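Omission of a single protein chain aside, the complex is shown with its protein chains in their original locations.
As written, the chains take the letters A, B, C and D, and residue 1 is the first residue of each chain.
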Amino acid sequence: MFVAKVVGSVWATRKHPDLKGGKLLLVKPVEPVSGEYAGATALALDGGVGAGVGDTVLVLDEGGSARKVIKNDNAPVRTLICGVLDSVHSGGKDKKYA
Amino acid sequence: MFVAKVVGSVWATRKHPDLKGGKLLLVKPVEPVSGEYAGATALALDGGVGAGVGDTVLVLDEGGSARKVIKNDNAPVRTLICGVLDSVHSGGKDKKYA
Amino acid sequence: MFVAKVVGSVWATRKHPDLKGGKLLLVKPVEPVSGEYAGATALALDGGVGAGVGDTVLVLDEGGSARKVIKNDNAPVRTLICGVLDSVHSGGKDKKYA
Amino acid sequence: MFVAKVVGSVWATRKHPDLKGGKLLLVKPVEPVSGEYAGATALALDGGVGAGVGDTVLVLDEGGSARKVIKNDNAPVRTLICGVLDSVHSGGKDKKYA
Partner (left out) sequence: MFVAKVVGSVWATRKHPDLKGGKLLLVKPVEPVSGEYAGATALALDGGVGAGVGDTVLVLDEGGSARKVIKNDNAPVRTLICGVLDSVHSGGKDKKYA
């Protein structure tokens, strides 16, 4: 599980039928304490938390959980947004993200 | 899940019987916003979306989903193309891929 | 499985219901013999060992185990703190962490 | 799934009983288009395709598939050779591997 920022969305007409209902977002990992980007952009499905571009989010990268959250045992998903970050507490300081 | 470009295909006479029907493609990860390559080339099976060389695609790297999509619980697969990217929306701009 | 230091905690109001009871901590991998940081910060759930900021911990990054430890087959979790490190024995020396 | 070259074999007298029948090979990832090495050497089991040192192979790195291919649900395996590469087609050219 990691922290990432939603940096965009993708559009794909031809895709697996079980992906048709979901919103596919681009998430770029961030170091949660500094807020700096720290890794390659991934594709994630919103797991029902209403995340949008600009939000810093909690990302889960595991297929078993992802399919249970979207309640579809056959969907080809692995990366899921399962929370929207409000703030990080570290070293006696708070960093606000929302 | 990540975005990648289909850069080629492979030919293998000797392979596991459950791989015989599928098309094995080479996919190279790209940073979706810039379109630049960003990682090592992987082998992926087309999950029924009709992807070809030159397409930018959505790739899923998880065995459980992959076997369900190709409807074969015993096939040795993990990496699957599950969509063809049309465009990316980020920072108020659209980047077209198809 | 790897060794990491708990460097902070996160606050998220909007999150998947199955994450509501757990404590979400930030864990930064360390080289256990030298104690130096060695990788990107991840998000982990405390698997019942009472870990806190400043502790050096044992981290498991696998969804199947994580869901069993927290006794919730549907929770979106993958990264779990499953122990608190006291010391490392290597090269004839002991390095104390607690 | 990735492309790799078989660079050697290993010998281990003390090992898990379910690994006793299999051939343990060393596989080094290659960039399939250029043929250059591109990553750390892994240990793989031959999944019945008769791969040998010098072959360029298709490697699957996923436990669920691996155990099904070797027909042993309890074997500690994850990395499996599931094909021998003949050639790669990319950019209008063929690169022969066998």
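Keep in mind that, in the parts below, contacts are C-beta pairs under 8 Å (C-beta built on N, C-alpha and C of every residue); 3 or more make two chains touch, one makes a residue touch a chain.
As the structure is a prediction and not an experimental result, all values here were calculated from the model.
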| item | value |
| --- | --- |
| Absent chain, residues of chain D that touch it | 7-16, 19, 24, 26, 40-45, 53, 63-64, 67, 73-79 |
| Residues belonging to chain C that touch the chain removed from view | 1-3, 29, 31-33, 38-39, 47-50, 58, 60-66, 68-69, 80, 82-91 |
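Throughout what follows, only the chains that are shown with their structure count from here on.
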| item | value |
| --- | --- |
| Two or more partner chains touched - positions in chain B | 63-64 |
| Chain-level touch network, classified as line, ring, star, complete or other | line |
| Which chain pairs touch, all of them | A-B, A-C, B-D |
